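One structure is given below, represented as structure tokens, and several questions about it will come after.
Incomplete set of chains, arranged as in the complex.
Think of it as A and B in the order they're written, each chain with its own count starting at 1.
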């Protein structure tokens, strides 16, 4: 017998993820603050709930995929929040990136109602969400993780269970800081190249065959050459994730010098109006900082 | 008619590169300060010269692959240096990483003797040197580059001509800073993970399937898990290259915040005795800095 799923959050990421679940035959009820976004899924076979609470009352497992901690708080604990609709035996899975603290808090809050809670943040943006090639980083009870592997298998190419609540969130922060530092490094290499008079396309072609050619580097190359940065993963979200990683680092006493240098660059890029562009727009900011534009 | 090649410098990189050239049928004369290292190539078919000068007198093209700028200066301009043996029409190619200034100087010095000079530093360490999969970054006269493509094709999987003398060296610095920043980012992600209690192997497996999984990241994983860092590319050489990149950045007025933060970490790692270990030993230093070891 398959699980009845409830999905909250139909942004850039949520939309393709729900489409995949529906195509895989899952029974999915959706909720979104802007109801029109939810209605759009009816013809794909989804049901629509009027509130997070109502959605929780109708499904076995609630999955949330929202923009930030404040939004998560609202959909979980707000008036008509998920917590008011759950019953013992259900599972709540948060796939957003909100850091370890809110998920530990949620795990405890739901446990008191006999509800299991997993955090399952993802590495990968819109493209992998569409193709089902996300990487899913899970924290929480192992049995609940095993039970929902069929869901994760539809959404991602791999999922990893890191341990208790909070550890999936921590893994996500560690991986995302690497992403941000890699793109900062790429940007600094390109800025140095341009100031030194190197042809950018040749430099990118060369980088593309070195040992530094991470998939993200190859993936961003067309956008860099076009000098246009429509958001796949927005710079302001990367800035937020850097902030969460450094908060966590502070708590566990991990010193992260390059991460914090990169973070400050993203803060400056955001302060200069680049927050809604793609993370790769950090290059545009570094170019400006070096007087290139 | 094939070129008679002269090779100076039989360290970690030079040895496998010369072996490949000999196996490909090139006529190679070698010189090394420690003569025994040169003699060892005789049975592979190499001739041995007694000095850089003598070597230059016997070949069409001299290739240098040495540890740093001071050594290059010695073999090129020292008492029995290359410059005293060259004649018009020859080519000198430096494949070391010494930054743009010494190669621009060399280009001018050799030009005055009617000798062409290319810099052709490589991206890739011992493994790619053996397999002929280096990436070769060339600056200097285009015709000389074209003439030596058969040589580059034996040594690397790709070569790029960036433009005039110095531009290959600049490309190398840009690419190497990216390498150093990527491994710094990886190390910071792992330190955060360990301080937060994550299983390192699981974290590395997860990273290995994300968009950050650069070949260098996958390549260093076994060494990280073993916690042993025998030098493929030594940390002190990366520290030197970071220094060269930042010197160049200073000159062309490029601000590189994460690069300089990473550089300082490598300086500290070197000050703590890790200079002769692999670049990846920067992780060991960051672990110590965060009280892990």
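The working rule: a residue touches a chain if its C-beta (ideal position, glycine included) is under 8 Å from a C-beta of that chain, and two chains touch if they have at least 3 such contacts.
Everything quoted here is computed from the prediction, not taken from an experiment.
Enquirer: Report the copy count for the entire assembly; 2 chains are displayed in place.
Expert: Number of sequence copies in the full complex, not just those placed: 4.
Everything below uses one rule, namely that only the chains that are shown with their structure count from here on.
Enquirer: Give, as an integer number of Å, the spacing between the C-alpha centres of chain B and chain A.
Expert: 38
Enquirer: Would you mind writing out the residues of chain A in touch with chain B in their complex?
Expert: 100, 123-124, 128, 135, 137, 157-158, 160, 162-163, 167, 170-171, 173-175, 177-182, 184-186, 188-193, 195-199, 202-203, 205-207, 209-217, 219, 245, 248-249, 252-262, 264-265, 286, 289-291
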